[in-house]
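Every protein chain of the complex appears in place save one, which is left out.
Presenting chain A:
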Amino acid sequence: MAMALRLYLLLIVFVSSAIVSFSLYEDQVGLMDWHQRYIGKVKHAVFHTQKTGRKRVIVSTEENVVASLDLRHGEIFWRHVLGTKDAIDGVDIALGKYVITLSSEGSMLRAWNLPDGQMVWETSLHSAQHSKSLLSVPVNLKFDKDYSILVFGGGYLHAVSPIDGELLWKKDFTAEGFEVQRVLQPLESSIVYVLGFLHSSEAIVYQIDSKSGEVVAEKSKAFPGRFSGEISAVSNDKVVVLDSTRSILVTISFVDGEISFQKTLISSLVEDSGEAEILSPLLSNMLAVKVNKRTIFVRVGDQGKLEMVDSLSDETAMSDSLPVADDQVAFASVHHEGSKIHLTVKLVDDLDTVLLRESIQMDQHRGRVDRVFINNYIKTDRSNGFRALIVMEDHSLLLLQQGAIVWSREEGLASVTDVTTAELPVEKDGVSVAKVEHTLVDWLKGHILKLKGSLLLASPEDVVAIQEMRMKSSGRSKLTRDHNGFRKLFIALTRAGKLFALHTGDGRIVWSTLLNSPACARPSGISLYQWQVPHHHAMDENPSVLVVGRCGSDSSSPGVLSFVDVYTGKEISSSDIGHSVVQVMPLPLFTDSTEQRLHLIADTDGHVHLYPKTPEALGIFQREFQNVYWYNVEGDDGIIRGHGMKSSCAGETADEYCFTTRELWTVVFPSESEKIISTLTRKPNEVVHTQAKVSTDQDVLYKYVSRNLLFVATVSPKGAGEIGSVTPEESALVVYLIDTVTGRILHRLSHQGCQGPVHAVFSENWVVYHYFNLRAHKYEVTVVEIYDQSRAENKNVWKLVLGKHNLTAPISSYSRPEMFTKSQSYFFPQSVKTIAVTSTAKGITSKQLLIGTIGDQILALDKRFVDPRRTLNPSQAEKEEGIIPLTDSLPIIPQSYITHSLKVEGLRGIVTAPAKLESTTHVFAYGVDLFYTRLAPSKTYDSLTDDFSYALLLITIVALVAAIYITWALSEKKELSEKWR
């Protein structure tokens, strides 16, 4: 009896340890999720290495990030992501302890504490017009001397105290046609020179007293001709400008306030000169000019005389000049040769003196070197050493020192533009799964540890060991497919045109490849599609993705298709398709015998092109030719057009894969009252488990699950601006649901006094959208559910049994739709960046909305909260069904932030993908940071948790079996002795 009791207790303990917890515990962080921090493509870099202590580099990036990086390891000490409209114009270090950033076109000046990144002060500067923004922080190591930061922006020159950000004086330069080009302050001088051009044809130099802001002197001189905007300041009293014909370099010197011009024909410097371009690096007494795809160095003599001193091939990146010992100035240049890059540091005054020459092996998939920043240090033998920070074409950041790459950061991942998922290869025979758990002993040890943990017997060391074991557990980062579909690849396309494959297990980069094209050097990637997803009969093929790109930024520029093998990351083929790409349409359900998906690409001429260009694909397409429709949205004109296929465009071109289309319907939004701000369709690969919804009163509602629905939101043109720019009477938001085959408007609802931006999500038969209500001064969320009425009579069981129903009849879009909508609105207390919805393999699991909030976190909200059937006092039956009593606002439950304590800085998008296990969905969020986690919206009802103790189960079974034998033996014995009594 005592034995049985003990066993029972043990069982209770075991059962309680298996109960699934819904929210995350502290020790579960990092088990299923990972988070990667990035900064983006570096624009400016300032080294801070003079002092003893941590060596760091301050960078500002194109993602509007200012960050301090550890020079030894490349880790982020601190970083700040400024808003999307707050682009950084300049960054520098003042007083040796503050990082100064100028942003928002020269209207926002901030100082950050160098060691920890705390903001010290922020000054908003007056801005009257768009202009260049220039930041000038005098190099001065003496702290006590009062000097000021000079900022030009918005037509004003400001002097700001570096200590507290106080505005000392400002000078108005907003005169008509006057453009300030350079602000120069010679060392140890109290005069600030402001050089500007009046109507691009007259140079004016103001001399301003740096203490008071008074104009001391003003000189001007007309130039016979016009200046182009390109300018390079070569010294404190000279600048070189390119004239508007781009063939003459003009040296402007303004010594002692006298302006003098000196013209030099570029053709006198190099023989076959074409259009010239002044390159950005600042070199003292020298400038770099790009002519005829070559870079030439032009030295500026004392009298403003120009002479060419060197020329380099085009593929050279150069740094600004850097003072090294003995008043010498050096600069670095990097050029490619095969798979190597050569870093050269030379003295500016004497180009033959090479201070450093290094060759470094470089990955081909990083492209060319884009930018170089150098910094010097004194070696132990008192000679100069150099380290170079280079930015590559794929936006990655590398530190080179002593002929090696010290560290690298994949900053391309900060600008992900499109994401898709891919499966990993199936495990081949011979690679055993058990390999991960080395031996049985290890396996048992591990489970004993887990057992101890779950019985609360573990010592602190054991807890650490358990945590470590969980983190590395059971091959979560293996490169093969697993049974539950937890291991997958996320394929991300970045703005630089690079493709990354990220492993869901630990977020590492499995492969990366930079797109190439025969037509142009670097096509820009537009979007990513699954091209070949083998299953069934084409298992031997590797899956592949299609990357659509174009050569150039214009939408009419020719498109490029690239096919990339998902397993290896190799580019299978790349083709220049010879027409533009406006819209790419994967054709649903159409695959050829090798499981390649058929795609239609629309060009600017209104033709569509079929891919892959094989006769088989053509055959498949011709069969369904009559039933293919597409639409396009002309957002600027407020027109949505629907098209049908017409014929092959054989008359115009010989291309048999090209088709003409005809216009079948149009929806014209009156331009004076409506402007399209958002359009959305359902995800094409979404699975809907059941078409019917049974309500509490045993009534059946049929979901209207057409794939051809388009959600459109329009606002009054006045209301298209920022929130609060209009009164409620002036703004209205109208939402539409449009059938994209016939152009019928199925649902139309106008919200008076509401305004965008609209963020929406469309899934199954419902749309949820988020907007601003100007009357209530709150954000609102509205849900619309669409139900089909044509099948509403199919409720009778007998009809179903006897087959007298129309559930299997084909549905035609040309039938008059009999549908009705239900909708409900709620207040939502937060501003939203993006909304997504979870998706699972079979669509059985209930859904959660994933709301990317303004705080860069992701909130999971049950779909049950946005259900139009919610009422104020649900009946008992409704409560049992899970209907939540209606409230006027949606709740934000702090535990339901799936990002827990992390932030996905600069959040732009959320992608969900189903795992094989029905309860689970993958969530991938991207912005400047990347975040991945696995979610189970209805808890993991179909599997045991990771920390389920198999050892405990095993021990229990063994103990039970043993107990059975023992008790059996005991009872036998007892019986025998009874009999012998």
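Quick note on the criterion: a contact is a pair of C-beta atoms (placed from the backbone, for glycine too) under 8 Å apart; a residue touches a chain by one contact, two chains touch by 3 or more; residues count from 1.
Simple rule for what comes next: contacts and distances are computed from a predicted model.
Student: Looking at UniProt, which of "G-patch domain containing 1", "Prolactin receptor", "UTP4 small subunit processome component" or "ER membrane protein complex subunit 10" names the chain that isn't shown?
Tutor: Not shown, but named in UniProt as "ER membrane protein complex subunit 10".
Student: Tell me which of A:Y567, A:F820 or A:F948 is the one touching the absent chain.
Tutor: Only one listed residue reaches the unshown chain, and that is A:F820.
Student: Using the definition of touch stated at the top, determine which of A:W665, A:F772, A:F865 or A:F931 touches the missing chain.
Tutor: Spelled out, the listed residue whose C-beta touches the missing chain is A:W665.
Student: Return the single residue from A:S359, A:Q752 or A:S875 that touches the missing chain.
Tutor: Answer from the full complex: A:Q752 touches the omitted chain.
Student: Considering the whole complex, which of A:V240, A:I266 or A:V734 touches the chain not shown?
Tutor: A:V734
Student: In terms of residues, what is the contact footprint of the unshown chain on chain A?
Tutor: 626, 639, 644, 646, 662-670, 673-674, 734, 738, 742-745, 748-752, 773, 775-776, 780, 782, 789-790, 809-812, 814-816, 820-823, 825-827, 872, 886-888
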